[in-house]
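A single protein chain has been omitted; all remaining protein chains appear in their positions.
The first chain written gets the first letter, and so on, giving A and B; residue counts start at 1 in each chain.
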Amino acid sequence: MRFSKWAIVTFLMVGLLAMAGAVYAQDQKKLTGKLEIFSWWAGNEGPALQALINLYESKYPDVKVINATVAGGSGINAKAVLKTRMLGGNPPDSFQVHAGQELIGTWVVAHRMEDLTWMFKQQGWLDVFPKNLIDLISTKDGIWSVPVNIHRSNVLWYIPANLKKWGVTPPKTWDEFLQIAPKLQAQGIIPLALARTWTAEHLWESVALSVLGPDKWNALWKGELSFTSPDMIKVWDLFGKILKYTNSDASSLSWQQATDLVVNGKAAFNVMGDWAAGYMYTTLKLQPKKDFGWEASPGTDGVFMMLSDSFGLPIGAPDRDNAIAWLELLGSKEGQDTFNPLKGSISPRLDSDLSKYNVYSQSAAADWHKDTIVGSLVHGVVANERFMDGFATVMDMFLNSRNPEQAAKAAEAIALQSGIGK
Amino acid sequence: MRSRKDRVFSILVLFPSIVLLGIFVYWFIGQTIYISLTDWGKVAPLAAHPPIHFIGLENYKTLFTGILEGRFCQDLVNTFFFTLFFVLGSIVLGLFLAILLDREPKGKGVLRTLFLYPMSLSFIVTGTIWRWLLAPRGGINVLPRLVGLPALRFEWTNSRTQILQFDWQDIPKLTVLVVAAVLVLLAVRNLRRGRKWQGLFTGIPAIGLVLWYIFGGSLIPSAGLLFPERHGFNLAIIGIIIAAIWQFSGYTMALYLAGLRGIPEELREAARIDGCNEFQMYRRVALPLLKPITLSAVIILGHISLKTFDLVFAMTGPDHASTDMPSVLMFIRTFRGNQFAIGAAIAVVLFILVAMVVIPYLFSSLRRRSSE
Partner (left out) sequence: MNARFRLGRVVLYTLLGLLAVVYLTPIYMTLVTALKPAAEINLETAWNPPNHPYWASFVDAFTRMFPNLRNSIILTMFGTILSALLGSLNGYVLSKWRFRGANLIFTLMLFGMFIPYQIILIPLFQTLRTMHLYGGLPGLILAHVVYGIPITTLIFRNFYVQIPNEVVESASLDGAGFFGIYWRIVFPLSWLGMVVVIIWQFTQIWNDFLFGVTLTSHEWQPITVALAYLAGGQAVQWNLPMAGSILAALPPLLIYIIFGRYFIRGLLAGSVKG
């Protein structure tokens, strides 16, 4: 009985090849069909999304990706279309949504999303995303979306050359700002540029963070700090003082036009998220650090107020496997480092390859690694949509009346209605 | 001519339209009314089967008396003033343009197309362009600088000034006053025309209401709010009015041009022979003949103005209370705040407003047509 040596070798080879083939096939995941991605990225944000789609298509060439973007109306049109579709029983395979309460308070409580904890575990993301971030995007029932980027909300922008000309330095606290502002006004410069209502809300959350600090900010959204507490009245009070040094035509300007005021030397400072860096760098062709500078907004040094665009998995997604592959790509290092440099944001992953990013993003990423992370209000992390919608009205009311007590009471009323902290 | 077969054909032809409108208009209206009577939006509104409860007129009460819905009340006031000035402005400007063009200037065709073309634009485009034009920092304010004059300093839509202020609490009182005034006018007219019974019928309640207002004014219930709420005419709306008039005066101009052309030349000649100059001819002869056109223009423009959404949204965005309108509020409450029931309630109030403008008109033309 001579089992030919060759037979055994051949047998083993075939077996190995078969296994390798099986593993290889597993890896490539023969996916077919379509993948419909719903977002509101348009205009200059388009190329970043397109790069991700190209990456996906290179990995899964048999899947047809449909880029269903709905632009306009500052995201409200996209929300209208998305909600109409979901209510009509026609969910896309995956949709862009701000990570945090905007997703949780709308879709998760409605039992429309699949829990992604298994994916986070499988892909090893629990170690790669900062814990603060994961806390903000989960509930006790699971983790609900894959964050694909991080933007920072609390940034103060200025033009160094202009500041030197006027003899001021970027303020480290709001009290400092209130001291240098009259000096600037005397020279005919707008101390702080502001645009439409939502940018006032954006400014407000930086001011609130500086007064409350990260712990009390979190407590506010957990329902442990009252909206009418003395701290909150202090916030509105300070905010009102700061507003005196903003431009009177704010509500006719878009946020870029407010940035333009700073760039043109008509205004000194502007508090805006770090997409302003993208605007100044890409559209206005200014160099970071040389032509424009930034600091954490006054009083918030060491705290990173974040917002994140993310994608989730709706229950009943027509092409679930394709969607899962999309999400895995989004959370991967390769996906994030392809998308973010083009978008002008940074990757939430702590192992991101920083050599691909520009000077501003590198500085933001350094802060991301070391700062305390809290969530933005205006961009959907800490409060649900009903609250945000009502808060916009409260802000406009305050801009008209400048009455801190009234605003605080109104904010408390909507917090109650929206179930903040429950 | 009127055979049974023809009647069957008539119904057959109208049938698809009746069915389609029945579903797409009346059924949807019914659904909206039903939703407005529920609390959809309170708990998990986007669930596949959201927990909805019937709550009757709660939403309406919230809209008119809630602390946070002062914005809705201001929207109603905004819409009232916007409609008033937009319709007035479009009609006056349209008439003016039509009269000018009626004088047969050279290049009339070009001018007519020029004034008509804004209608071909979408409201979104118009809104965006005018937003730029009315930005206080650039746009129209800067124009005088081109000829060496100092820049204008209007605030346009940024203005937070409000004139003609009144307190929402006083609405019931004001209503009594308005109703009394109308009744007084009717009574006077009836008596003057010798209609004794109608005169008494309108006169007595009129006097009664006036007395009540003067003496028992404090007994008229207030609107039941916790704080006084001041509303008025926001000057910021003027910007929107200008943009809207720019877009629609071409339409009224076309209407009036057609109307003026429909006036027989003999009538005009007769007036001239009687010694009228051109101005008087227009005033005495043409204008009265144009009344039906004015009426239909008022209706069309009125309902467009009540529905205005795109223009306001493009010009001042979603959260600008001084220029806000109910349609914008409805859109953002529904799709941004997920409060579907409140959105539906706002929609129903909007309906009722439109109906108040439209139904009397439809009624009277219905009666007119029945007698044709």
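In this text, a residue touches a chain if its C-beta (ideal position, glycine included) is under 8 Å from a C-beta of that chain, and two chains touch if they have at least 3 such contacts.
All values reported here derive from a predicted model rather than from experimental measurement.
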Looking at B:I29, B:L57 or B:L211, which makes contact with the chain not pictured? B:I29
For a quick check of understanding: of A:Y60, A:W107, A:F120 or A:Y279, which residue touches the chain that isn't displayed? A:Y279
Looking at the full complex, which residue from A:S226, A:Q256 or A:T372 touches the chain that isn't shown here? A:Q256
Hidden partner chain, residues of subunit B it touches: 1-2, 5-7, 9-10, 13-14, 16-18, 20-21, 23-29, 31-32, 97, 100, 103, 105, 109, 111-126, 128-130, 132-133, 135, 137-139, 142-143, 146, 246, 254-255, 257-259, 261-262, 278, 292-293, 295-296, 299, 303, 306-307, 309-310, 327, 330-331, 334, 340, 344, 347, 350-351, 354-355, 358, 361-362, 365-366, 369-370, 372
Interface residues of subunit A (partner: the chain not displayed): 36, 40-46, 66-73, 77, 80-81, 84-85, 87-90, 253-254, 256-257, 260, 264, 275, 278-279, 282-285
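Simple rule for what comes next: only the chains that are shown with their structure count from here on.
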Rounded to the nearest whole Å, what is the centre-to-centre distance of subunit A and subunit B, using the mean of the C-alpha atoms as each centre? 41
Can you name the residues of subunit B that touch subunit A in the complex? 41, 43-48, 50, 67-68, 70-71, 131, 134-137, 155-158, 160, 313, 316-322, 331-339
Residues on subunit A engaged by subunit B in the complex (per definition of touch): 73-74, 76, 79-80, 83, 86-87, 89, 106-107, 109-112, 196-198, 248-253, 257, 385-386, 388-390, 392-397, 399-400, 409-410, 413-414, 417
